[in-house]
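Only one protein chain is missing; all other protein chains are in place.
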Amino acid sequence: MADLLLWAAVIVLALTAAGLLRLLRGPGAADRIMAGQLFGTGGAAVLLLLGAGGAYAAIDVALTLALLSAFVSLTFAVYAGRAGTRQALGRGEE
Amino acid sequence: MMAGLVLDGLLALLVLAVAAWTIGVCQTFAATVGFTVYGLLLAVVWMRLAAPDAALTEAAIGALTGVLLLRAAIQLAPSEAGLNRLRPALKLRLLAGTLAFAITATLAAVVFHLPEPAPTLVPQVTAQQASTGLGNAVTAVLLAFRAIDTLLEAVVLIFALVAVWSLAPDAAWGGIPGAQIKGGSGDVRAYLSRLLPPVGIVIAFYIFWVGADFPGGKFQAGTLLAAMGLLATMAGLIQPPPVASRGLRWALVLGTLVFLALGLAGMPLAGAFLAYPEGWAKPLILLIEAASMLSIGVTLGLLVIGYPAGQAEQ
Amino acid sequence: MSLLIDAWTVLAVFSGVFFFLAGTVGLLRFPDALTRLHALTKADNLGLGLIVFGLLPQAVDVWMALKLIVIWLLVLIAGAVVSQRVARVARAQESGQ
Partner (left out) sequence: MTSITLFGLCAAVLIGLGVYGLIVNPQPLRKILAFNLIGSGVFLFFGMIARRGAASGLGGDPVPQALVITGIVVAFSATALAVALLLRLDAAGGPSGLDDAVDGES
């Protein structure tokens, strides 16, 4: 059973890694924040699967992660939304 | 066990990919997002290394560092935009690359030549752990066997905050730390900033309480409190107290004072500095943890908010 | 009985993983930021929700089950609020270009 959950964790991590492409290519800040959010959710899912598989402390880590990824994603979205940011970052874009 | 190795391999590759990308990408905002993702992945790596306390700390501190770097990136964006397109000379990059490769190769060699009967302090810790009454070995090390490190670490945090505050321009000294944040916008963001902090505080106290016997503890709980405070502050719902306020300064040093007082009390009562009288270890440790959790939370939050900039500059 | 529980866990967890797959494919393949956002938040929250439901019977005590539910609710609420802000950034980004 634990091994099966571990394989599920491997698949979820692989899928989250695919989300990395969007992080790398994402034309705009919005796409990058979304990729960050996907990592937050995916990371929490991987930790839950590890936690149920035996390392019970992983559930607490997932709890902290879920709480803080909300905080970080919101802060990134707010700052990316500010007029000054887009204009300043627009110039910096490759 | 195969699944474990595949998971670890994928994790290591992912961590390195995100780290390399964070170094390579031109745009600072993207690098900050990459660094936050890197912190998340590192928390999972710490779980795979059977260090749940470190995973909790990494997840919490990673979030604070991400926000800290983002705020700095936004403020420095105009002046640093010009530097974005500057590609350092090829010569410099080659030299840096060889140095980095040399460091990595040496460390890799060390990894392969570690002493075979791996040195460990587990027997000593487990032997003495019963006297502290704590189930969590890491908390026992942090607050009983190596209490002096934790005490000095709390002092280092206060020094860091004093140093950050001392950067304030003279006109703004004693004022409200951080840039003046306009009033809470009534939109969805204020909704979450009102909803999360109570939940976060309950989770922080849970993480603190569970830290005695299971992974958790005051550092992780303090960081969560700091994150919730920041969330409310950045939404403009609360304002950090001015630097000059007495209450704030007491809150900052409370944890260290309690730690120091109990440590000194240990000398007459238990024969040595930072020693706990027989049977009293757990309650005293929990008292110290409670006090330093609040102090660490306030200190870390104010470290992110930064020095009082006053109206002139922002 | 425990076989039934394990079967339920496997079924729920792997359907949750399937929704993660859908979410990630949506994030990569959809043309613009707003559609990607739609795919991301819907699929991920559902994926995590199914994984949580799959793991509930495996919980050793009621506290663990409670934590699983709290984690899922946190991700749901965060997803809802943050996607609003990200949509605003995405729209501004579209109009900006």
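Read from first to last, the chains carry the letters A, B and C; within each, the first residue is number 1.
As a convention for this text, a contact is a pair of C-beta atoms (placed from the backbone, for glycine too) under 8 Å apart; a residue touches a chain by one contact, two chains touch by 3 or more.
No experiment lies behind these values; they were computed from the predicted model shown.
Within the entire complex, contacts from the absent chain reach the displayed chains B.
From the set B:156, B:244 or B:261, the residue in touch with the chain omitted from the display is B:156, counting the whole complex. When you scan B:9, B:198 or B:283 for touch with the missing chain, the hit is B:9.
Checked against the full complex, the candidates B:99, B:130, B:171 or B:244 give a single residue touching the omitted chain, namely B:99. Remark: the residues of subunit B touching the chain excluded from display are 4-5, 8-9, 12, 15-16, 19-20, 22-23, 28, 31-32, 35, 38, 42, 45-46, 48-51, 53-54, 57-58, 61, 64-65, 68-69, 72-73, 75-76, 79-80, 82-84, 86, 88-89, 92-93, 95-97, 99-101, 103-104, 107-108, 110-112, 114, 118-123, 125-126, 137-138, 140-142, 145-146, 149-150, 153, 156-157, 160-161, 163-164, 167, 169, 217, 219, 223, 296, 299-300, 303-304, 306-307, 309, 313.
One rule holds in what follows: only the chains that are shown with their structure count from here on.
Chain contact topology: the protein chains form a complete graph, every chain touching every other one. With chains reduced to the mean position of their C-alpha atoms, the one farthest from subunit B is C.
Centre-to-centre separation between subunit B and subunit C, using Cα means, comes to 27 Å. Rounded to whole angstrom, the centroid-to-centroid distance between subunit A and subunit C, based on C-alpha atoms, equals 11 Å. Shared interface positions of subunit A, defined as residues touching 2 or more other chains, are 16, 29, 33, 35, 40, 56, 60, 63, 67, 69-70, 74, 78, 80. Each of residues 189, 192, 196, 199, 203 in subunit B touches at least two other chains.
Those residues of subunit B that touch subunit C in the shared complex are 187-189, 191-192, 195-196, 199, 203. Against subunit C, in their complex, subunit A makes its touches with residues 1, 4-5, 8, 11-12, 15-16, 18-19, 21-22, 27-31, 33-35, 37-38, 40-42, 44-45, 48-49, 51-52, 56, 59-60, 62-63, 66-67, 69-70, 73-74, 77-78, 80-81, 86, 90. Residues 6, 9-10, 13-14, 16-17, 20-21, 23-24, 27-28, 33, 36-37, 40-41, 44-45, 47-48, 51-52, 55, 58-60, 64, 67-68, 70-71, 74-75, 77-79, 81-82, 85-90, 92-93, 96 of subunit C are the ones touching subunit A in the complex.
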